[in-house]
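The block underneath contains the structure these notes are about, expressed in structure tokens.
With one protein chain held back, the other chains of the complex are shown just where they sit.
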Amino acid sequence: MTGAAPPALLRMEGITKTFGSARALDGVDLTLRRGEVHALVGENGAGKSTLVKIMTGAYHRDSGEMWLDGERVDFDTPAQAQAAGVCAVHQEIHLLTHRTVAENVYLGREPRRWGFVDWRRMNHETGALLAGLGLDIDPRAVVGTLNTARQQMVAIARGVSLGAKVLVLDEPTSSLSPREVTILYDLVRRLKAQSTAIVYISHRFDELYAICDRVTVLRDGRLVSSHDLASLDRLDLVCLMLGKSRDALRAGTTAFGEQRHAPAASLTAPQPPLLRTEAIARGSRLRGVSLEVAAGEIVGVAGLLGSGRTETARAIFGAAPSEQGAVYLGGRRLDPQSPDDAIAAGIGFVSEDRKAEGIIPELSIRENLTLAALPMLTRFGIVSRSRQVEIVERFMRRLGIKAASADQRIRELSGGNQQKVLLARWLCTEPRLLILDEPTRGIDIGAKGEIQALVNELAASGLGVLMISSELEELVEGSTRVVVLRDGRSVAVLQGDEISQQAIIHAMASERAPAAQDAAS
Amino acid sequence: ARKDAGAYVVGFSQMESDNPWRLAETKSLRDEAGKRRIQLVVTDAQGQTAKQVSDVEDLIARHVDLILLAPREYQGLAPALQAAKAAKIPVILVDREAAGTPGVDYVTLLASNFVEQGRRAGEWLAAQTNGKANIVELSGTPGASVAADRAKGFRDAIAKYPDMKIVASQTGNFSRATAQGVMQNIVQSLGKQITAVYAHNDEMALGAIQALAAGGLKPGHDVRVLSIDGERAALEAIDRGELGATVESNPRFGPLAFDTIDKLRKGEKLPPKILITDRFFDRDNAKQFIAEAY
Amino acid sequence: MTGAAKPARVAAPPSPPAWRRLVPGPAYAAVAALGVLVALNALFTPNFATASNLWNVLLQVSTVVLVAVGMTLVISTGGIDLSVGSVMAIAGAVAAVLLDRGMAVALPAALIGGTLVGVLNGALVAALRVQPIVVTLATLIAGRGLAQVISHEGELVTIDHPGFALLGRGHLGPIPYQALIALASVAAGVFLLRATPFGRYVLAAGGNPAAARLAGVPVQRTIVSVYAASAFLASVAGLIVASRLGASDAAKIGQNMELDAIAAVVVGGTALSGGRATVLGTVVGALIMQVIATSFNMLLVPYSWSLALKAAIILLAVYLQRPKRV
Partner (left out) sequence: MSTTSLPSVAGSRFTGARALGLLLRSGAVVALVAACIFGAMRYYAFATPENVVNVLRQNSMLGLVALGMTFVILTGGIDLSVGSLLAVAGVVAAMLSTHGSLPAIAGGLGTAMLLGIVNGVLIAKVRIQPFIVTLAMLIAARALALAATAEQSVTVSPDASALSWLGRGELGPVPLPVALLVLAYLIGWTMLRYTRFGRYLYAIGDSEDAARLMGLPVDRIVIATYALSGALAGLGGIVLAARLGAGQPVAGTGWELDAIAAVVVGGTLLTGGQGGAGSTLVGVLLLGVIFNLFNLEGTISPWWQWVLRGVFLLGVVIVQGRLQRRLTHE
């Protein structure tokens, strides 16, 4: 693979990395050329992030070699890598949440005057940098007060401003809105023109085909192959990733399959809906959302970033109880004041931030999976071990959770598998209503399909599902109805054939309040 | 706490308040001040020299007329004495000495003689055992001058007797609980070899007695226990025959202190050092003093 | 759907031997350290390896174990309890002043009084979200003062009550009662953590409170319970010490106990960061510290040396169990 043509800027060979008993990388090679955008793809847990963390000195490889500009290099710390021109914007945003945007951008190379940090210049230059990128972010804002998308853009701005030779972007778009994605594309092209090599990791194939030149595929920690992207069609790429033959794959973009839009049986019966909210409101973010979910129905929730989708979910679940309006479940007024109330009434909630609000990292899969169901597994104050084991085995099998054993710590699992465990956490409480906030964010195409198919199956068996998603495809193909939110209010309900990407975008974006800036492109 | 015009105010800087002896000392001063209708302002240094210096400064700032100082240590109180001198406030040292010259840096010292206490303990033991003993010493808080003095006096006394040996010396922190645990461990290791225990205060002796009993050695019989202080629980232990003797370290400085103050106010000349009398308690006299002990 | 199970990608590691499962995680290093210490002492310390010394060590370790079991629970929720020593003093003082009204009044009052301090700690940590180290530092200070105030303004109240004396000095055969009480607390701790929902709630609240709350874990109630349990066990320990001493010694009972308990917990392998706990490890940790203290006394090691060695052993034990860096 050491082609004669353009000389390699960075070359990694035979990289191996083991975590405890799990081999994350096994003899992986990667070659980057100047001015190329190199896609790195693979399922969750294939080892993409691990590879780039080794490249940027965040992890230490067990064996293998690395060359930069033809010289052997060995980065012990990210600082060394940065000094050599290898930088990364990592998958989990790593910013200082209590510090300002400017401090984050300039951390480690603050402008100084007579040895003292020159705040004015730092703020000023950060402002200029952000404006140059088309971002309207106050350099003095504290990062923690920005929403995820803006934080992501700050992280990217920092990466760009470092002026690296090699820039890694690990799933940069997973929480960006279309407008910011466009900004990112521009950036990538500009850097490419300056002959920076870019490693681009994403689970969204559209993006790969839009900006990447070459692709390296990893599977289970091993190198599958590297190709020019132009010579590889989507289906072939998916085949390489999943290690399956072409025939084995279905054609649809999502796995919601044939049943989509099929009204559930109960919908036709003259019953009260399973869930009904009446103009629920809380603070300035949630200002009146009314929606209904029937048993056996998947109701999608669409909206721009900050439109109040997560707040809606949290209000229904009692995590941030609504201050006005009403929540009815099964015809009875519920108005949950805490998650306990909601859980007792049969509601489950998979939150959008797996790491912060989902997993208990140090606990095993078994304990994580059964956490919400513990009261049901307890007899005379003692948790029934055998029932616990039985449930865990059943759900691990049913959801295809990949792990060494049920006793493995959940933090060692890939994102997709963590998500499945969290789904299982709720499924084993046998809920009537499941709220899913971005259930497939950051999840590879294979696992995504599995989760989508699972949701579909659950709905078919009578569960009501409220599904928040930023991926319009997922909403269009999966939902029986789509509720569109705007500025904390429900503004439209699309049903049956009305559901289309254009219709949703139109409803999301029209009559936007002037304050909102994240307009869809 | 406002200063009444003309009233005589005495400040008392106590070094710590976490043991019965110190409490009895403070109480004695308070009681005597009450009797003589003198206002007494008490500060507590919590065992820290640095805080005691601060406390004296605060008393000076409060413009007390005289300061009674129970020094935490011999060293380290010079700045307090200097400040008082600069403010022309007389200082009388109570129970321990501090570096400085009587009549110059302070008026006089109302002293307990800790070395002497240790010596008396040593002599009693020598007499009781005919100069033959294997002694376990439970010493006071490491770094405290009382502990050093009581260790020294005792050693001076037994030096004359070649068969009196200190077989173990461990700290019991002046605390009954600590001494009890330490003694238990020593009993495990030395067992029947032990014939005497010398504790730097009564509290530790009481802990040691329980440890000896638990370890199958009969205190007062197999092992002679002696200590210093003369607190009530110790006198009771003597009465029960568990404790051999205790050298009094008299905490009742109240009458002596205020008598001295009176003399000073009358302009009488004072000696550089006034010793408080320490009694000696053993089988013969312990019972009769139980009621008045602290 | 895709119900078919995929083969697990990573081969399951061979399950560890039973004794290692008993003390989970890296705590086996602590067990090994204890083994080495005991072996060395048996060889070099005269009279160390005797039955009476075994009971002696158990007797002395029991109060630390009691407090450290509670501390393990607190630490595994990501908290810390500095107030245990003061709580011991409060319980001792309450019992001492009430004993003339009988054990039936004095014991419950002492236990309730001590436990209330824990409830206060827990409530402040859980509801007002004040940092545990500060809350319990404040109750450490105030509690010590309170204990003295209760104890008739700092007097050393003598306890003369044969029934109460049994608590700290009684034996069942050769086994001291207090060792049995400590054993019961260990058993209760292991049972709670392993078998009950409460145990999971403790670990979940320590591992990720936000996630735990969303999973229906009663986080606040769990935290209050944990501090209450710690204070309850400290109260029991306080009663035992008071009984052994035969006095309320409010100034000294439990002094520096918080550091001994914390040392036992971390030497035993529970991380201060929370989310993990091993009660048996804590027992091992406490035994290590006690064996060191006992053997230093028996070998008549000078005080300053014993301090330095103690520090070194704490560091070494924790070093052996530190997480691997990636």
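The chains carry the letters A, B and C, assigned in the order they are written, with residues numbered from 1 in each.
Following the convention adopted for this analysis, a contact is a pair of C-beta atoms (placed from the backbone, for glycine too) under 8 Å apart; a residue touches a chain by one contact, two chains touch by 3 or more.
Everything quoted here is computed from the prediction, not taken from an experiment.
Within the full complex, the chain left out of the display contacts the shown chains A, B, C. Within the whole complex, the absent chain has one touching residue among C:R144, C:R169 or C:R213, and that is C:R144.
Contact with the omitted chain, checked across A:T31, A:T100 or A:Q152, is made by A:T100. When the whole complex is considered, the residue among A:V73, A:V142, A:A279 or A:V491 that touches the unshown chain is A:V142. Among the residues C:A39, C:V105, C:V134 or C:A184, only C:V134 touches the chain that is left out of the figure.
Mapped onto subunit C, contacts with the missing chain fall at residues 124, 128-131, 133-135, 137-146, 148-149, 153-154, 259, 262-263, 266, 271-273, 302-308, 310-312, 314-315, 318-319, 322-323, 325. Listed here are the subunit B residues that touch the chain not shown: 1-3, 11, 17, 41-44, 46-51, 53-55, 57-63, 73-79, 99, 141-145, 148. Even with one chain removed from view, subunit A keeps its contact list with that chain: residues 56, 58, 77-79, 81-83, 88, 90, 94-100, 102-104, 107-108, 110, 112, 115-117, 119-120, 122-123, 140-142, 158.
Heads up, the rule we're going with is that only the chains that are shown with their structure count from here on.
With centres set at the average Cα position, the gap from subunit A to subunit C is 42 Å. With centres taken as mean Cα positions, subunit B sits 71 Å from subunit A. Residues of subunit A in contact with two or more other chains: none. Multi-chain contact residues of subunit B, defined as those touching 2 or more other chains: none present. Here subunit C touches subunit A in the complex through residues 1-6, 8-13, 195-197, 200-201, 203-204, 207-208, 210-218, 275-276, 326, going by the rule given at the top.
By the touch rule above, subunit A contacts subunit C in their complex via residues 19, 21-23, 45, 59-60, 220, 317, 319, 339-340, 343, 349, 351, 356-363, 367, 371-372, 374-375, 378, 381-383, 385, 396-398, 400, 402-405, 425, 449-450, 453-454, 456-457. Residues 17-20, 23, 142, 168-171, 175-178, 180-182, 184-186, 188-189, 191, 203, 206-207, 210, 214-216, 233 of subunit B are the ones touching subunit C in the complex.
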